[in-house]
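Here the complex is missing a single protein chain, while all its other protein chains stay put.
And then chain A:
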Amino acid sequence: MRSEILLNTVGLWSGYGGKPVLQGIDIDVREGEIVAVIGRNGVGKSTLMKSLIGLLPRDKGSIVFRGTAVDNVPAYKRARLGIGYVPQGRDVFPRLSVIENLMVGESISSKRATAEEIEKVFSYFPILKERRNQPAGTMSGGQQQQLAIGRVLMGKPSLILLDEPSEGIQPNIVQDIARIMVELNRTTGVTIVFVEQNIDMIRAMAQRCYVIDKGRITDKIMPETLEDRDAVRRYLAV
């Protein structure tokens, strides 16, 4: 039995100040999937993520979440519908402590997170518990990435958008993060869409991949394809 489509885009155009970056993107993501969007630098991967969460207005086309078009829904309401966004470069709140950063992620739900739920996030990312009172801006890139993911988990999203989670992070932490995301997907059923160029991370997490180039989806491949060097060069090399 195939599960329901959670998110799809229909001919999505979007960009900055009238300059189109995305030029008709069609993707669909089923509930419980882990889907990677791969491609070279500057082809529109982050633009796609920002458009999905609503930080960039779309120019044409449509974004459908759980069967409803969310094109005119502002970002904060999309978050409340269950879309969690982990931005490129983490963007933690630098002068808030770890625990305060988590509180912001929790603000979506009408009732306060229980100590149990916070402990659950700490169990995935023990370093956050250790540094709970430290200002987030003073932590390393890998720790900030874990905080950015933990922050989104506090809102109990049904879909997590990860924008280049491996960027600027030590390889062993990249593997940890990939393992935890797969485990989260398996235990909670959360759907994950991520943008990535790191082959190890793509192969560790993705169930299937969209290849994006010059603002369009040019290919759909399985992560195993990337074992072939020519394929890597074709899809990812600059």
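Points worth noting:
By our rule, a contact is a pair of C-beta atoms (placed from the backbone, for glycine too) under 8 Å apart; a residue touches a chain by one contact, two chains touch by 3 or more; residues count from 1.
One rule holds for everything that comes next: contacts and distances are computed from a predicted model.
In the listed set "Dihydroorotase", "Branched-chain amino acid ABC transporter permease", "Acyltransferase domain-containing protein" or "Carbon monoxide dehydrogenase", the entry agreeing with the UniProt name of the missing subunit chain is "Branched-chain amino acid ABC transporter permease".
The residue touching the chain not shown here, chosen from A:28, A:71 or A:100, is A:100.
Within the whole complex, the absent chain has one touching residue among A:29, A:63, A:108 or A:226, and that is A:108.
Of the residues in chain A, those that touch the hidden partner chain are 53-55, 74-76, 79-80, 84-85, 87, 91, 93-96, 100-101, 103-105, 107-108, 138, 151-152, 155.
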